[in-house]
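Omission of a single protein chain aside, the complex is shown with its protein chains in their original locations.
Order as written gives the chain letters A, B and C; numbering starts at 1 within each chain.
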Amino acid sequence: MNYTHRLEFKVRDYECDMQGLVNNSIYQNYLEHARHEFLISKGINFSEMVANKINLVVVRAELDYRDSLKSGDSFEISSNIKQITKVRFEFLQDIYRKNDSKLMLQAKIMGTSLNERGRPFQLDVLSRLFDE
Amino acid sequence: MNYTHRLEFKVRDYECDMQGLVNNSIYQNYLEHARHEFLISKGINFSEMVANKINLVVVRAELDYRDSLKSGDSFEISSNIKQITKVRFEFLQDIYRKNDSKLMLQAKIMGTSLNERGRPFQLDVLSRLFDE
Amino acid sequence: MNYTHRLEFKVRDYECDMQGLVNNSIYQNYLEHARHEFLISKGINFSEMVANKINLVVVRAELDYRDSLKSGDSFEISSNIKQITKVRFEFLQDIYRKNDSKLMLQAKIMGTSLNERGRPFQLDVLSRLFDE
Partner (left out) sequence: MNYTHRLEFKVRDYECDMQGLVNNSIYQNYLEHARHEFLISKGINFSEMVANKINLVVVRAELDYRDSLKSGDSFEISSNIKQITKVRFEFLQDIYRKNDSKLMLQAKIMGTSLNERGRPFQLDVLSRLFDE
């Protein structure tokens, strides 16, 4: 599969729960960080948008947990994005463990842009992402 | 809708991100805590299972974010569970804001039980949950 | 000891790390939540201050970890506050396990108020806290 953006991570021990596995919620942290770095790579700065009262928000997340990351694992998040409607976009994000390239998690994260009044609107700058 | 288990929470400020909204990953923390308290209410203790090398794990999560919780919000997580296959079960979990009963998030969390070798197996004690 | 504010908590399993103990960083989450509820009890709303560009920040934290909270533990955070200088205040916060009243953690959290330019200033409304 062709991915537009890739980012490497290493599991940190505080992200593991009493099972000794990365807790299920932490993957959403990882995925968010990969999305924000993807945006940065296209010149779109999440925190500047927040300062300008524009909020990118998640409206739906689908996460398929295939296997569990553990202490010491390095992994890569590979991301694509596509436009769904004028005001909705979807990130496809896959997590691969580095040492054996095993697919650990697949995610679809649907988002939208909210203006200062909390209403979805078409954020023109995002078209940079969809050109690929 | 009839729910088998309900649990009340209050947003804590450290759960809010730079948007001033509860971060998208935090809902999975909330949902997990509600599931574990649901299990406890049926005499099933997650940490004792971990000590006995039995791991309940999430295999798929679907989260529909309807609106965002904010600082000061109280909310309730209402949960049901159903058996899907011999080794899979699904929690249906809805988050309602307390002050106006608004539905904020709907989740389907599919899980399984893994034995000491990491293989799915039918954990008899879970039948207590499905009797409802 | 006399405490001005008390708040009850229960450990949530996602707060425990691979040792099966509440991770050392989580206590700062607990303590912050207790401080913000303390402020609320005196009519001071942290998130409203943030909206008004006033930031209460921690400048020093001293944490003595006496024993570790575990899954299932209920506990209470008991807090006092005193003024140190015109622009500095200190919270004394103790964590007691509920079932045996054992002192689990003692904390001194020194803070200050920053104005919109990031400079410490005397926030008059805090005098409500020190009157006790």
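Basically, contacts are C-beta pairs under 8 Å (C-beta built on N, C-alpha and C of every residue); 3 or more make two chains touch, one makes a residue touch a chain.
Keep in mind that what you see is a predicted model, and the values were worked out from it rather than measured.
Although one chain is not drawn, the whole complex shows that of A:N29, A:N55 or A:Q93 it is A:N29 that touches it.
Even with one chain removed from view, chain A keeps its contact list with that chain: residues 12-14, 16, 20, 29, 32-33, 36, 45-47, 50-51, 70-72.
Taking the complete complex into account, residues 13-14, 16-20, 23, 25, 71 of chain B touch the chain not shown. Interface residues of chain C with the unshown chain, by the touch rule above, are 18-19, 21, 23-26, 28-29, 32, 47, 50, 55, 57-65, 68.
Going forward, only the chains that are shown with their structure count from here on.
Nearest to the global CA centroid, when each chain is reduced to the mean of its CA atoms, is chain B. Residues touching across the chain A and chain C pair largely coincide in numbering: over half of the numbers involved belong to both copies.
Chain B and chain C, compared by their mean Cα positions, are separated by 28 Å. Computed from the mean C-alpha positions, the centre of chain A lies at a distance of 22 Å from the centre of chain B. Shared interface positions of chain A, defined as residues touching 2 or more other chains, are 18-19, 23, 25.
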